[in-house]
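Mind looking over this structure? Questions follow.
Complex shown without one protein chain; remaining protein chains in place.
Residue numbering begins at 1 within each chain, and the chains themselves are lettered A, B, C and D in the order written.
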Amino acid sequence: MIIQNTITSLFHFMPEIILSISSMVILLIGTLEFLKKYVFQLTILSILLASSFSYMVYPETALSLFNASIVKNDITEFFKYICYFIFLIQVLISRKYLNIRKLDSGEFYSLLIFALIGCLIIISADNLIVLFLGIELSSLSLYSLIALDKSNSLSSEAAIKYFVLSIIASAIMLFGFSYLYGLTNSLSISEIIVFSNTNEISNLYLFSYILIFIGVAFKFAVAPFHMWLPDVYEGSPLPVTNFISSIPKIAFFVLAYKFLDGNNIMQIDNFHNIFLFLGIFSVIVGNLYALAQKKIMRLIAYSGVANSGFIFLALYAAIEYNFSVSAFYVASYSFATVSLISLVTYISSKKYNLVYIKDFKGLSASLGFISVLFMVTLLSTAGIPLTVGFYAKYLVIDSLISKDLILVATLVILMTVVGLYYYLRIIWFMFFEPGINSLVNRGDKLSVLILSFIPAIIIMVFLFPEPIFKYIFNILT
Amino acid sequence: MELLLLFIPLLLLTSSLIVGLSSNNLGKISAGILSSTLVFVALIFSSIILFNIYKHEDQILYENFYNWISISSLEIGIGYLIDKFSAVMLFVVLLISFVVHVYSISYMSEEKDFKRFFSYIALFTFSMILLVMSNNLIQLFIGWEGVGLVSYLLIGFFYKKESAIKANLKAFLINRIGDMFFILGIAMIYALFDSFDYRTIFININKVDFENLDSYFGLSYLDLSCLFLFIGAMAKSAQIPLHVWLPDSMEGPTPISALIHAATMVTAGIFMVGRLSPLFELTDFTNSFILIIGSSTALFMGLIAIYENDIKRVIAYSTISQLGYMVAALGISAYTVSFFHLFTHAFFKALLFLCAGSIIMSLHHNQDITKMGGLRSKLPVTYICFLIGTLSIIGFPLTSGFFSKDLILEVMLDNNSTISFVSYNMLLIGALVTVIYSLRLLFIVFHGDFRGGKLSSIKEQSMIILLPLILLAIFSLFSGYLIKTFVDMPIYFYGLKDIHYEGMLPFISHGILSPASIALITGFFAAKILYKDERKFKMLNSAITIKLKSFIQTKYKFDELFIYSSNKTKKISSLLASKFDIGLIDGFIVNGLPKKINKLSQILKSLSSGYLYHYAFLFVFSIVVIFGIILARIL
Amino acid sequence: MDILSILFYLVASVIILSSIALIVVNNTVHAALLLVLIFFNSAILWLMLQAEFLAIVLVLVYVGAVLVLFLFVIMLLDIQVKKNISKKMYLLFSVFISLIMFIELYMVIFYHDFASIQKEITISELGNTYDIGLSLFTNYIFSFEVTAFILLVAIIAAIAINLNVKQRSLKQNPGKQVLESKESRLKILKDEEL
Amino acid sequence: MITMTHYLVFSLLLFCISIAGIFINRKNILLLLMSIELMLLSVNTNFIVFSHFSNDITGQVFVFFILAVAAAESAIGLAIIVALYRVKNSIEINLINKLKG
Partner (left out) sequence: MISNILSLLIWVPILSGIILYFYNRNEKILNIYNVLINFFVLALSIYLLINFKQDVEAFQFIEKYNWINTLNIQYFLGVDGISTLLIILNTIIFFIVSIYNLNLKIDKRNQYYASFLIANGLTIGVFSSLDAILFYIFFEALLIPMFLIIGIWGGANRIYASIKFFIYTFFGSVLLLISFLYINSKISSFDINYLYDANFTLVEQEWLFIAMAIAFAIKIPMFPFHTWLPDAHVQAPTSGSVVLAAILLKVGAYGFIRYVLPVVPIGAMSLDIYFIILSLIAIAYVGLIAITQNDMKKLIAYSSISHMGFVTLGFFIIFQLFEKTSNVDDLIISLSGSLYQIISHGFVSASLFICVGSIYDRYKTKKISDLSGLLNQMPVYSWFFLFFALANCGLPGTSSFVGELLIIISSFKANFIYAFISSSTLIISAFYSLWLVKRVIYGEIKIDLDKNIDANNLEKLILFTLALIIIILGIYPDFIMNFMNTSLRHISETIIFKL
């Protein structure tokens, strides 16, 4: 029976399997001189294949695979699609960048796909072991990806910082897992939730959750657990940063969702207030830090810290198990940040490196359309209307206000006003300042088309958000 | 009739627009003639109206012909209220305007902006008519501001002259001070009666319980509102202390001084008070105030004229002084008496100004009387006209000024109160002063020797200049005989004031035997000795007189007061702008706050060291804090 | 106090003491050897908890492989041993913070009643290794496969990161020389592309 | 009698010591890796304790995976350290602060 179960499971798990096989194939091809140049194409092909398979094996009802190791349902599939899409764009846009830095080797793409697989496993894990392994698979791949860039002296520093801190976080999370296991005598997330709904919640149980969510907070880079993020953003190759900025966050959001949805622990004051206070703190710290930044990637990182704060606030607002707000926020933020970093990647795709914010000066003169895309994305990150980011912030503020946390809402939104300044600074550098900036390539029509995908989505969803809202509200409540 | 009334302002407006906006195709002379013709037509219309009003006794034309604003209960219209009072005023305005139009054709012929000038004076006449015809306070105010505007434009007609553009700004600003109070007064009246219409206001005047109204600054509601209205009039009619603009306004072309700054616009204040007499009648305080202001203006402004050397300024100060007489008469509720003086004054003062204009033209724009003298032989017609004007202003028996001024003095004396007695004496001295400065002017300009170089090149102006002078001279001589009309003139809703008047002959004889005659004779001799014979007296060089003289020559420092306050305003303004607005609000709060946030962020940035162990420490520290808080809450 | 208790305290105190020593010691080799000691003692502890298989794995994998790797690296890098330069205040504060963290969690654990989750301990007939193997290859087969990937990633990473692609020898490659063309050696850049 | 609490407190102590090791150490990066190993060891001990006292084998299975992952981690960690050493010619932690702010 187990074997049969495993075989059906394998069928339903086809997309990930395709990815892992292709990852290994890519690794092999990368070593062969004459096939090396097809690595990129193969990566794209594998993602397309995986996502189309994912569509083919779309579960009609929720599925539990591999002896309750893995679940597949609407939510996991939804976020997986987002991951595939984002990953596709990231890979498409980073080819030239990698090429110049001689990073476009088989192992790079292979590790990237492994990182993706890790995240996909986190998304669909229903077992603490699988969860842990997924986390580690993606983290280990990411450490190595950061360290792979030998041309950049900062990359190994970023890698070691990420490595050490991330493992501390994992260890703390594991510590939480261990208590959780001890108390519930089970490693299955769904059983744990059943446990917390049937038993009285003891202090140790609460603390084990806190330990776990400190780990989650670390992965989201919520202040004060955010220190690694700017350094990693700055030190890693842009495609890796791009990955770190979005896909793990989606994965960890799903993790949080799985832990908290229908879990009585959410009703404990001491527990859900953590989200509130970390969220507020993160919004403040992120925005304040971002204000003083001179480097573009650090700025995006700190803005990410602020946005993670919003995600936590949204999670706080999910006391009534309404995770749609946070889900929408995560999705919208991931899209925006991917678009931002992809644009930076594209602009850096010549030997011209976009490091400082002042490097943006006069960009609109040479890359008019790209600047507009950049502006749209920035405005979305800032939460200005006409972009989907507005709804994201709107929903969070709305849910805070409906919980009568008006002061918090005001404080948080005033911090976004502070934050607006640094977004505007980039815009003004691009549009208002003169500058010599002919160091970028113009002709790459395909990349521009790809880059305009997300801004187009950002605006389209702003105009017609109802289907998305309906879908997300539907699957998450 | 209504049609005629509608046509009068329209004609003038058309004239103004046509002349003002026409292209170069319309020549100067033809523009002048066109404009004059239109005014003339309007004049004819107005005389028809005047005639009709007098034919049908007690007929009052009151109608709205245009609804300007109507919001719910608020209705403001443009209309007319023609009784004898306004009909006469209408006629005077149009007459003087016509005369000045004709005069200007020649006077301004050299100017580049000839047509602009004509456009302005037509616009002025239009506004003035709007004011005179008004049947509500707002229309009055519109006309009021309109004439102020044109006055502003005309004083600054020579826009390259620094003094001219200073003067016009000053004139407008001081008028605006009055307007501010005027509109406040209007607002107060409106708040009381919920209407701007004279009729509604006057009808309801008896229904208002004045006792129970709010009082401000110890003044009753009505006192204050009338006071505010009168302050408006003070500015327009150049009463102390808001008179300072009028002497400066002489920077404008001379015909303008005649039309606006002597005959018509400056009397708008008098007209307004007369028009609102039912209201003013009820306020004792304001009446006393008016009386004091009027009589002091009459006396003290006359004094200044004695030492003034600019021919136009002398006449300007004389105008202020004469306006003082009119205002004083208003103060004792003798509205028609005041109006009578307005009527006669309009002619002789216009005459004087136009004569002055003629002289100035002849002397190639020299206005300094110390450079004149002995012009009698060269400018005979002007001399005669000027003489008539002077006689009229000094109240020489049987000239128009005699009647009107004596009537004021009589009425003043008849009014049994201390203030009016004091005022009477002031006005009497004022009469003496009037005689002195008027004759001084006459003597210095026309008698003696010419002091400005060669006399031979000077010659009399053309008939277009002279004819208006003659016309006005005739009016100046004979308009006084209409005294009965004014004594019997009813004012809308106010009716007649009981004035002691027993007929022409007794009035003349009484007038000749009055103290005013003594003033006249004393003044004549004083002026003759001092300015015609130019005798020197030791007494005049004594310390006191010199001090007095220099005090008067400072013009009582009113100019300085206004310059000081305007400079102070500018200083305060720049101080506020730099210290408060840019310094405090903008610098400290609007830019200061972001700067502080930025500083905070810089500090935070410098705090993060980049060391791995610090990161780890912060990590654990945060965990400890979180645990601590939660434990503290649990235990 | 029974023998097991004595053993526990003995082993535990050795582990604690050597771990304290580990974090303050300057010499890396000493540290590595202390780690070996800790692992051995932990294995004893695990044996006391009837986890024989894991105890063996710990010794074999950790002491046998991982720590040897450590020592290799230590030798390879030939690190100069320098004194720890922690400032006194910082050191004190760090210890204090860790202590507080310990106290906090200690309070939570100490006041928790574990009686409810303790079950009667039975010893598996087929042995610990069998039990682990059974669940590993049935219930946790998926995890097992994922672990394989993780190890693969570790291998790839370890090699790729330190793979030095620099060409060390100056040996000519005639084939390559022949294939070179003008275009491949000389590229004319337009202004725009700069 | 040694109870579950004893074991748990022991492993907690171990955990705290190893965490202190990470930020007390300012020089040698290898010691960081060793501290991490200690941390994972304490986690493992925890799992085994729970597994033992609740008589459930899955805790030990988890430990098995943690051990495997920890091995992989140290491999990658050491690789990164070597790479770092190549760039900086040193592995002192107090020299790694190019990325900051």
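Just so we're on the same page, a residue touches a chain if its C-beta (ideal position, glycine included) is under 8 Å from a C-beta of that chain, and two chains touch if they have at least 3 such contacts.
Since this is a predicted model, take the numbers as computed values, not measurements.
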Inset, instruction - For the chain that is not shown, enumerate the shown chains it touches in the whole assembly. - result: A, B
Legend entry - Given A:74, A:191, A:261 or A:398, the one touching the chain that is not displayed: A:398
Inset, instruction - Among B:10, B:29, B:48 or B:69, choose the residue that contacts the chain missing from this document, as touch is defined above. - result: B:69
Legend entry - Positions on chain A contacted by the hidden chain, ascending: 372, 379, 384-386, 390-391, 394-395, 397-398, 401-402, 406, 409-410, 413-414, 416-417, 420-421, 424-425, 427-428, 431-433, 465-466, 469-470, 473
Legend entry - Residues in chain B touching the chain absent from view: 67-74, 138, 141-142, 145-146, 149, 152, 156, 159-160, 162, 165-166, 168-169, 172-173, 176-177, 179-180, 183-184, 186-188, 190-191, 214, 216, 566, 569-570, 572-574, 576-577, 581-582, 585-586, 589-591, 594
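The criterion applied here is as follows: only the chains that are shown with their structure count from here on.
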Legend entry - Interchain contact steps from chain A to chain D (minimum; 1 if touching): 1
Inset, instruction - Please find which chain has its CA centre nearest to the centre of all protein CA atoms in view. - result: A
Inset, instruction - Could you grab the centroid distance between chain A and chain C? Build each centroid from C-alpha atoms only and quote it in angstrom. - result: 27
Legend entry - Centre-of-Cα separation between chain D and chain C, whole angstrom: 6
Inset, instruction - Spell out, as numbers or ranges, the residues of chain C touching 2 or more other chains. - result: 94, 97-98, 101, 105, 108-109, 112, 114, 117, 139-140, 143, 147, 150, 153-154, 157, 161
Legend entry - Touching two or more other chains - residues of chain B: 605, 608, 610, 612, 616-617, 620-621, 623, 627
Inset, instruction - Considering only which chains touch which, label the overall pattern as line, ring, star, complete or other. - result: complete
Legend entry - Residue ranges of chain D in contact with chain A within the complex: 15, 19, 22, 29, 32, 36, 39-40, 42-43, 46-47, 49-51, 54, 56, 58-59, 61-62, 65-66, 69, 72-73, 76-77, 79-81, 83-84, 87-88, 96, 98-101
Inset, instruction - In the complex, go through chain B and note every residue touching chain D. - result: 605-606, 608-614, 616-617, 620
Legend entry - Residues of chain B defined as touching chain C within the complex: 617, 620-621, 623-624, 627-628, 631, 635
